[in-house]
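With one protein chain withheld, the remaining protein chains of the complex are depicted in position.
Note that the chains take the letters A, B and C in the order they are written out, and that residue 1 is the start of every chain.
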Amino acid sequence: MSDLETFRAETRAWLEAHCPESQRQPILKREQIWGGRNRVFPSADAQAWFEAMADRGWTAPSWPKEYGGGGLSIEEAKVLQQEMARLKCRPPLYEIGIWMFGPALLAYGNEAQKQEHIPKIVKGEIRWAQGYSEPGAGSDLASLKTKAEDMGDHFLVNGTKIWTTNAHKADWIFCLVRTDPSAPKQQGISFLLIDMASEGVSVSPIELISGESEFCQTFFDNVKVPKENLVGELNKGWDVAKELLKHERTLMSSMESMSEKEDFSLLELAQQYLSLNSEGTIEDGEIRSRIAQLLMEMEAFEQLNERMFYQYKAKQVDQRLGMLLKHIGTKQLQRKDELILEVLGNKALSWTAPTANQQEHIVTRNWAFNKSHTIAGGTSEIQLNIIAKRALGMAS
Amino acid sequence: MSDLETFRAETRAWLEAHCPESQRQPILKREQIWGGRNRVFPSADAQAWFEAMADRGWTAPSWPKEYGGGGLSIEEAKVLQQEMARLKCRPPLYEIGIWMFGPALLAYGNEAQKQEHIPKIVKGEIRWAQGYSEPGAGSDLASLKTKAEDMGDHFLVNGTKIWTTNAHKADWIFCLVRTDPSAPKQQGISFLLIDMASEGVSVSPIELISGESEFCQTFFDNVKVPKENLVGELNKGWDVAKELLKHERTLMSSMESMSEKEDFSLLELAQQYLSLNSEGTIEDGEIRSRIAQLLMEMEAFEQLNERMFYQYKAKQVDQRLGMLLKHIGTKQLQRKDELILEVLGNKALSWTAPTANQQEHIVTRNWAFNKSHTIAGGTSEIQLNIIAKRALGMAS
Amino acid sequence: MIFNEEQSMLKDTARAFIEENAPVDNLRKLRAAPEGPAYDLELWQQLVELGIPAVALPEEYGGLGFGFMGLAAVLGETGRNLVATPLVSSVALAASLIKLVGTEEQKSRWLPALASGELTATVAVQEGRHYNPKSIETKWANGALSGSKTMVMDAQEAGLVLVIAKNASGALCVLALNSLEDVEQERYMLMDGRKFSDLHFRDLAGVEELGEGEQVASVEQALDIATIALAAEMIGGAESLLERTVYHLNEREQFDVKLATFQALQHRCAEMYCQLELARSAVLSAFTRLDQGRNIAKAASQAKALANECYQHISNEAVQMHGGMGITDELDIGLYLKRSRVCNQLFGDANFHRKRYALQIGI
Partner (left out) sequence: MIFNEEQSMLKDTARAFIEENAPVDNLRKLRAAPEGPAYDLELWQQLVELGIPAVALPEEYGGLGFGFMGLAAVLGETGRNLVATPLVSSVALAASLIKLVGTEEQKSRWLPALASGELTATVAVQEGRHYNPKSIETKWANGALSGSKTMVMDAQEAGLVLVIAKNASGALCVLALNSLEDVEQERYMLMDGRKFSDLHFRDLAGVEELGEGEQVASVEQALDIATIALAAEMIGGAESLLERTVYHLNEREQFDVKLATFQALQHRCAEMYCQLELARSAVLSAFTRLDQGRNIAKAASQAKALANECYQHISNEAVQMHGGMGITDELDIGLYLKRSRVCNQLFGDANFHRKRYALQIGI
């Protein structure tokens, strides 16, 4: 047996032993475990499962062991993912610190910063928020105006950030701030960590078209930030941001599978809501073809991801393919939502919802919320620009 | 009875009396009557029908009577068109002079030019070609390089025109030429009429992907052109060209109905080539829906044209609508061609064609030829630019 | 195909009135009160005073005889500002149904009241998840009405509820209820902030039948009238969205240039405009046919299918082109987005109407 096969066998056995039956069911949004000082576990099972994983560092399987991570190789991490999928284990931790901030801090943070923050992310003790966008800036991130003035022993921060996901629940926020107002746009920006408990920080949730308020505006009014909270060099924050954006894009493209457990499959909904003929196939030929077409393309998207994994393993990475993921993934997700609406008919229109069941209710809210996916984290238009210029080499 | 109703009754009676039965059948391309010094009528009936119409000036129904036109009002012309459609009369004359050049000459030509050229167009005695585009210029018409030097008593023309439709069959060509090389692009251009029989004019047909060669390259090598052949003012040729382009765009959008008689209807082909169920409806639900969708949109395009006609009549013209016609019409035509290919299956693939019938053969060639419609006469991309900027007022 | 002078004046009047009195915020107020009325009753009273409910009705029943084209002009305006009114449920649908199906006595009893605005009515049609009047199961037999209806518009506000059912021989018929007192009702708000009702009839007796005998063709025609009325409203909404989007792109700068200068956005807006004008042409053509007394079965399906796709596409593009703000409830864009999806389902989605159109043209 190869090392990897041994690892697979051991992992499978360990998961079977440590993942309670209740944690192998599709997860509902309200049962997700996020990091945070004040986190509350939805059940004893959930807590046990989380703690077992966090102890092994498997909340961040491929991070270095010295900071509490799992220390797995990329192949081992893939095996862990496969085995978890096989047993239908719930993700132990949902956390922006795991997905985006951690990898960037590991790359750009100093030793003290890594020691301070990474273990807490792995253990889910701190919930992080992102402070990039500003009102009126849209995709033009670099036009940000929030400023951090050097006051000798600290920075004094003033300004407003928007789209700070769940900032009202976050303990810390990582921000891009302008430290040199005279420099050209992308220069003069620094990457700063700010404790949300600091004086002068306030948060106001934004109501979305889905009725939810996951995004916030975060206001900084003369907030004092210690100088040791600067990540990377002064005025070089753009580099850290770019590293982080890489992870965000990968994340966005996998949103689909992340939210899958909550929003049910197009295939199953079609079988449940459409008229079937005696052989069990969908009677209406038009919608049947449109569903098949989308499912084919979604399968191709998975195959594209798989191809990239094998390229990575073989060290033959085609950099261009990564640039496609966000646009393809989010567009497919929205097409799927629209088709689901069509399949459900008037059952998908509920809002206050006495006539809709829980499933129908979630489907509708997801449809509305998911309109954000082609906007947040780099709009589709920006993605297409990138593909044209960088992947295809079109002149600009 | 209103005047218009009287006119309708008279027109109907006249058409019934003068349009031979053979001229009420769908016309084949090879039976189209084009203008020209050397035109040959395909049959005595065709000649009789052409001459009856030309005598009344109804080859150009709304042109002034003094130049041989029909002198009809816009409403009367519409009635004539409707009655011809009702009886399925063939168009008596296919001629670029009728569609595009004549209206522009009526607007910009001097009295002598109108007297010289217009009656011959109405009578189909001269076949005209258009000399606008040049090799390598694409949509950037104004970058043209063919030059006409003022030699005192004549212009000396040198250069090459491309996409000169049927130039190898034409008697005369109207050209845009550069008369002031020092002026900015769109200035310094003049509108010149050139007899194709002039010394130094030569023509080379271009083979298209459809296998046809309707388009040519036309070369001018020290061609002497009399000064009286200048239309409009010197260096103001762009104005004449714009007038003419208006008619070209209207024409392109009606290409569909013009070629309809030759390429059969999607509806009929679908009924002929697809499996029908016992009620006569198409068995395959997907293709049935796609056909219905396109037919709906094509009907809406006709309704749009109808709406514009009523706006015109009521003097409430919405200028923006005219800008949409070419793009919508040509795109629909190409979608229709693709659907027909799909409906015919491998029957639409013939080229040398022993296994295909005449209908299948024409369908295939049309599909290939019609790819030119979204390129010639202003590409779809240019049309969309125009719509965005002029119809919607988007900033440029 | 175009508005005549009277109809154009009516359109201008409606636009001016609505701009002044019915901003989109009105819908937010209705949405904030789930138990409240389905539409602003005071505003409706003002529209009544302008004579709107009488526009399309013939003069013999107290109507103004402007033709349905006049109603189309008004519906485009209510659609532009998402104004909730009983124009579709009562004026287009219920009044047409009474006119087409009712006995002379019933017409005289109800149409003048509908024209004057004293009475509003609604029609219960839909059953199940997807609109399909061919598969109605509500039964009218032995003097009793049984079955369930869903997506009924403005039911609580209506003084008269017409119910489409099948009689003992399986043919379509219409029942008229002056009250919902003995009917089990569930009222709910949908994503567009409007209120709809489910009605359940259990052997309901003492119901008046509208007209006499089989009414298949007339019922279908009344439904077609409602279908194109809704389509006219939808075109108004899509038009407003496109205008708002172009305005936004012309205002907003990014990377130091106006968003409107990006060619990719220009082309997408141009495509939307093409789609909008095609759909609008189909809707106007259907209304023209209607006023000419011609059959509109095919035209209604064409108009609704195109309006559905147009409103859906433009609402998606509008959200996307407004960027982050487009997905906030603060902007009105999301309200149009959600309204478009409800309109999609009312009187049949695009798939339903494509199939119906195919049938009409014999394929």
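We adopt the following convention: a residue touches a chain if its C-beta (ideal position, glycine included) is under 8 Å from a C-beta of that chain, and two chains touch if they have at least 3 such contacts.
Keep in mind that what you see is a predicted model, and the values were worked out from it rather than measured.
Asks: Tell me the shown chains the invisible chain touches, ordered by label.
Replies: Touch partners of the hidden chain, whole complex considered, are A, B, C.
Asks: For the chain left out of this view, which of A:6, A:281 or A:357 touches it?
Replies: The one listed residue touching the chain not shown is A:281.
Asks: Given that one chain is not shown, which residue among B:3, B:16, B:55 or B:140 touches it?
Replies: Final answer for the missing-chain contact: B:140.
Asks: For the full complex, which residue in A:148, A:167, A:244 or A:328 touches the chain that was left out?
Replies: Checking each option in A:148, A:167, A:244 or A:328, the one touching the absent chain turns out to be A:328.
Asks: In the whole complex, not just what's shown, which of B:208, B:245, B:314 or B:362 touches the removed chain?
Replies: Going through B:208, B:245, B:314 or B:362 one by one, B:208 is the residue touching the chain not shown.
Asks: Just checking the interface: what residues of chain B touch the absent partner chain?
Replies: 133, 137-140, 143, 162-163, 206-209, 211, 273, 284, 286-287, 334, 338, 341-342, 344-355, 364, 368, 371-372, 374-376, 379-381, 384
Asks: Write the list of chain A residues that the hidden chain touches.
Replies: Given the touch definition above, chain A has residues 267, 270-271, 280-282, 288-289, 291-293, 295-297, 299-301, 303-304, 306-307, 309-311, 314, 316, 320-321, 324, 327-328, 381, 383-385, 387-389, 391-396 touching the missing chain.
Asks: If you put the missing chain back, which residues of chain C would it touch?
Replies: For chain C, the residues touching the absent chain are 262-264, 266-267.
The criterion applied here is as follows: only the chains that are shown with their structure count from here on.
Asks: What's the chain with its C-alpha centre farthest out from chain B?
Replies: Most remote chain from chain B, centroid-wise, comes out as A.
Asks: Could you state the distance in Å from the CA-based centre of chain B to that of chain C?
Replies: 42
Asks: For chain A, what residues touch not just one other chain but two or more?
Replies: Residues 284, 286 of chain A each touch two or more of the other chains.
Asks: Mind pulling the residue numbers of chain C that touch at least two other chains?
Replies: Residues 265, 351, 354-355 of chain C touch two or more partner chains.
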